[in-house]
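Take a look at this one; I'll ask things after.
The excerpt is restricted to a subset of chains, each kept in its original location.
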Amino acid sequence: MNPAFHQPVDAAQVPRFAGLSTFMRLPAVTSPAGLDIALVGIPWDGGTTNRAGARHGPREMRNQSSLMRRVHPVTKAAPFSLANVADLGDVSVNPIDLLDGLARIEAGIAEIVAAGAIPLCAGGDHLTTLPVLRAVAKARPVGLIHFDAHSDTNDTYFGNNPYTHGTPFRRAIEEGLLDPKRVVQIGIRGSIYEPDEHGWAREQGIRIITMEEFVQRGPSDVMAEARAIAADQPTYVTFDIDSLDPSMAPGTGTPEIGGFTTREAQAMLRLLGGVDVVGADVVEVSPPFDVGGMTALAGATMMFELLCVMAGTLARRR
Amino acid sequence: MNPAFHQPVDAAQVPRFAGLSTFMRLPAVTSPAGLDIALVGIPWDGGTTNRAGARHGPREMRNQSSLMRRVHPVTKAAPFSLANVADLGDVSVNPIDLLDGLARIEAGIAEIVAAGAIPLCAGGDHLTTLPVLRAVAKARPVGLIHFDAHSDTNDTYFGNNPYTHGTPFRRAIEEGLLDPKRVVQIGIRGSIYEPDEHGWAREQGIRIITMEEFVQRGPSDVMAEARAIAADQPTYVTFDIDSLDPSMAPGTGTPEIGGFTTREAQAMLRLLGGVDVVGADVVEVSPPFDVGGMTALAGATMMFELLCVMAGTLARRR
């Protein structure tokens, strides 16, 4: 282990409820310089069409992430030994101006990318993924492994508004940020607007694995396909907390019953090993609608699962 | 699609939190005339022996049903195109007089039946199903597909009271409203009063599929049997929300751990296609005991699942 790597506070010395609340009890830093992976909050929900609140997601995921320990129970990955990781705070946002909000988020993430670090983001609503992709995929389109109840490839809302949390991946494809042939969406379910609602996405080449297909095939088979789609090229991973069942993640804006168990989701994320992850996020955790902090805990743990995969891959490639 | 059919408000134009709260954002109507399926509330819990609150079920299921979209994700059924559906409001009730309460509910449902519409009811406690059956099965006994943790075929409570939410199906059989040979109860579990608690029910010919049997066989096999029991004859479908696990439906009066996941329940309801449904309900959603609205959301979604099946069958038979 590189002795210069940031380390979390030791809960056997300082209890978990003590001290300032940072992601996984890591030091708070103000610059991405020197980091391999930057944990960063995006407290913004300006694209939310129904129940807002994901702006409060980073703070509560920080709080609940105090329950994380250093080592992954299955892979034994020790991410803070494998990579230099810290809490970079939150990007600048603008809660009342959608376009300015998008610009600020992009700028914040671009700074991380420029420093050579990989962003692991805590949203925010799912529209926040669009400016993150603008920063991460500026050089070339990337692939996408996308866990969600919803495809988020709708076109416009409320009379021609192109930017909502229901549209980021349509926009990202239109902007050339994603290679649609390398996009897979897993867990799609819930009632839809039109029988052919996912027609556009499928035409682009997006692979949609519905919840029903997932139930048939199971995590291993599905993830084998997902890894094949991502191929060995730069890929973004986005985890919408509403992919989980509302019993496990009630604190979200667009809950759909019949979702993943956390056990299924963890099984899938643990199969991301080897994927060239250039950025990742956990989005749509909405604390005002949460009960008992369980959604934020699920979100924070998914961040830890992603971190372990990302740090492991980084270390192997070094 | 018949252009005269009622349509829900479009969430891409009017956000889901806006406007009066009706079932699935449909128009509120005051007469069942012209409807194929009437969504109707039964805000009454006069038969509740322990924790009351199901009287508030219709209002909260209306609220949460604003999350429903128009089309079923798996079958692609578009119920509002296949049938004329609307929110008929709530039947008249009497919260302090049990017998008058039952009479008012029966009268309200009888009006729907007389108009040639099929009632899809939002309870209320499970005793509300008795007066609904009195209205729906006046002409001849009907079959019953019954999802529940409890058989609800007890005899009397508190010194000879025959009407509680633990007794409706015993009364319905005694009154000739149900053909016990065409009754199947699915998901029965939880501690019982007597080792032979279900003896009477089984003697009548009711088929009880316990949770343990369900776990062994799975949704498809169980529902094949249920459809066979219902045969191709008039059948009522009743969904007690406590058939779901309390983690998915905490807001109910008699929770029992070890219940259905919503995924299992959805799988079963989706296998009702072709059943001649003459009425249906979702009961025992008790908002004062709910957390984060998740029980009402589950209940509203089960109503949508039932609606899609009912509208599809109606359209095919037309």
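Just so it is clear, A and B label the chains in written order, and each chain counts residues from 1 on its own.
We take it that a residue touches a chain if its C-beta (ideal position, glycine included) is under 8 Å from a C-beta of that chain, and two chains touch if they have at least 3 such contacts.
A quick note: this is a predicted structure, and the numbers were derived from the prediction, not measured.
The complex is built from one repeated protein sequence; 2 chains are visible, and the structure file as a whole lists 6 copies.
As a working rule, only the chains that are shown with their structure count from here on.
Averaging Cα coordinates per chain places chain A and chain B 38 Å apart. Chain contact summary for the complex, chain A toward chain B: residues 49-51, 154, 156-159, 188-195, 197, 210-212, 215, 245-247, 250-251, 254-259, 289-291. The touching residues of chain B, when paired with chain A in their complex, are 11-13, 15-17, 67-74, 76, 78, 245, 247-248, 261-263, 266, 291-292, 294, 297-298, 301, 304.
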